[in-house]
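One protein chain omitted, others in place.
Note that the chains are named A and B in the order they appear, and that numbering of residues resets to 1 at the start of each chain.
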Amino acid sequence: MVIEFLKSSPLLLELVRAFIAILLALVFVLVNAIIFIYLERKVWARVMQRMGPTYVGKWGILQLIADLIKVLGKEIIVPAKANKFAFLSLPIFSTGLALALMIVVPFDYIVAYTLAALEPIYHGFVIFKYTVVSNSFSSGLFLIFALLTLNPVFILLIGWISNNKYTVVGGFRAAAQLLSFEIPLLISLASVIILAGTFNLYEIVEKQSKIWFVFLLPLAFILFLITAIAEAERTPFDIPDAESEIIAGWNTEYSATPFMMLIFGMYVRAIISAALISILFFGGWHGPELPGFLKPITGPFWLSVKIYFFMFLLILIRSAYPRYRIDQLLSISWTKLLPLSLINIILVIFVKYLSISYGII
Amino acid sequence: MSQNFLDHIKSLLPYAEVHLIYKNKAYAKVPKEYWIDSAKKLKSAGFTLLSFVSGIDRLNSIEVIYACRKPEGNGLVIVGTIIDRNNPRIPSLITVWEGALWHERETFDLLGIYFEGNPDMRRILLPDEWVGHPLRKDYKW
Partner (left out) sequence: MVNMQQEVRTLTINVGPQHPSTHGPMDVIVTIEGETIINADIRLGYIHRGIEKLCETRYYFQIPAYLSRLCYVSGMFWEYGFVRAVEEIMGVKVPERAQWLRVISCELTRIASHLIWLAAYAADLGLLTGLSWGLRDRDRIIDALEMLTGQRMMFTYMVFGGVRYDMPAGFQDTVEKSLKYVESHLPDWEKLTIENPIFRARTENLVPVSASYAIELGWTGPMLRACGVKRDLRRDEPYDVYETLDFEIPTGKRGDTLDRVYVRIEEIKQSIKIVRQAIKRIPSGPYQHRALLYPPPGIGYGYVEDSRGECGYFVVSDGTPRPYRVKIRSPAYVHVMSLPKLIKGIKLADLYAVLGSFDPCLGEIDR
């Protein structure tokens, strides 16, 4: 009956489909965040020559689920001097921000095309007919900029509201680091926008059907890789939450569920970094066609492979390098990355002229 | 070899009773007035590395000691002087060796010897509010 009603109103049907698409993409990313954390523990353990989790489930697959249940069962400790309302609500905003980024990044492409490939199974259920939401953001990259720029504000607030010296130091570090890295990040992204001539992530991917942008803009890729690691606050740029220096920095005072949300937000940001690298520079879902019955999921397959490759790269970088100092980091940002990104902007003009005249984009 | 070393120390510190502990390890007992002088002389003679400063409770007096050695080559000199047990005060070695700072703090903490001229005469190993000096023989615990 509900389906009959939905069929009668196309707008409502479209809204429900969009909602389902977002929900599925959300679930997809959250599941991937869990896989990422598991992968990090396992891969890093192998680099360290340990085993990593082994006891819960086969190869310790269920370890993260067990940890999740454990963390949810813990007591939420609010520092006596902290503002309770702000202390408990800020992780929600911070994590929500990271999740909002996800709608713009075409994760729902993977979900939607996989669903389309499965159509023979659920044939007839019209509401499952796929809809992609993220292609409708004509200024998707612009929205990503905006959401990324909001992030330091929340981290600084979290550090401040916890009312602890270590969190304050961590908050200031985060603010300094993220603000100074945003400029080279944005300028290196601007070169992609200039080359593709659009803000829409879908169109950027489609422009790469002939050649991946990494071959046209290698400098921009390197700059983006470095700044994306810094934005995700991962080693060697995990200065704001350095455990061995300022005891987890801005999230020192958090425990139980709010802490888990903050950590989850950080991992989601890392996944988004990996996804953006593969979408902006490595041709997104473009790749050799898969044989046989796998043909319909060629796009989702290649996009997932690329995202996982960069996740793996982030893990290996984390396991091989120590941490920079905050002043070294800032000087890298202002004296090396910023001039390089400006040079890159000049280069992209020539690259665009040449690639249009050779007809490769 | 050992005899040469002993003679060398004796000529450096003419006012001291010097005897060998072991080969190339000498013990020199100096009068209190020559405490700083002995340190300066030894330092200029190449014993530039201060090993430690400490004290021994001799029940009716307190002996303050310091040990210094040559950073290149062989040789250790332990210098001791006897001071009053009830008012144990001695000039600080910090004017000679910068590294005497914490050794003297520790000696003050555990034996109650006050080093005049040390800028940082606080307890170090025991809490600030501790009463008594544990390495004295009459300390009750």
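The working rule: contacts are C-beta pairs under 8 Å (C-beta built on N, C-alpha and C of every residue); 3 or more make two chains touch, one makes a residue touch a chain.
Computed from a predicted structure; not experimentally measured.
**Q** Out of B:L50, B:I90 or B:I113, point to the residue that touches the absent chain in the complete complex.
**A** Within the whole complex, the residue contacting the unshown chain is B:L50.
**Q** Can you work out which residue in A:L64, A:V169, A:I229 or A:L314 touches the chain that's missing from view?
**A** A:V169
**Q** Which residues does chain B use to touch the chain missing from this display?
**A** 21-22, 24-25, 27, 48-52, 54, 56-57, 65, 67, 71-74, 76, 78, 97-99, 101-103, 106, 110, 124-127, 134-135, 139, 141
**Q** Tell me, which residues in chain A touch the chain that this view leaves out?
**A** Touching the chain left out of view, chain A contributes residues 44, 47-50, 81, 163, 165-166, 168-169, 173, 235-236, 238-239, 242-247, 319-328.
Here, only the chains that are shown with their structure count from here on.
**Q** Give, as an integer number of Å, the spacing between the C-alpha centres of chain B and chain A.
**A** Once rounded, the distance between the two centres reads 64 Å.
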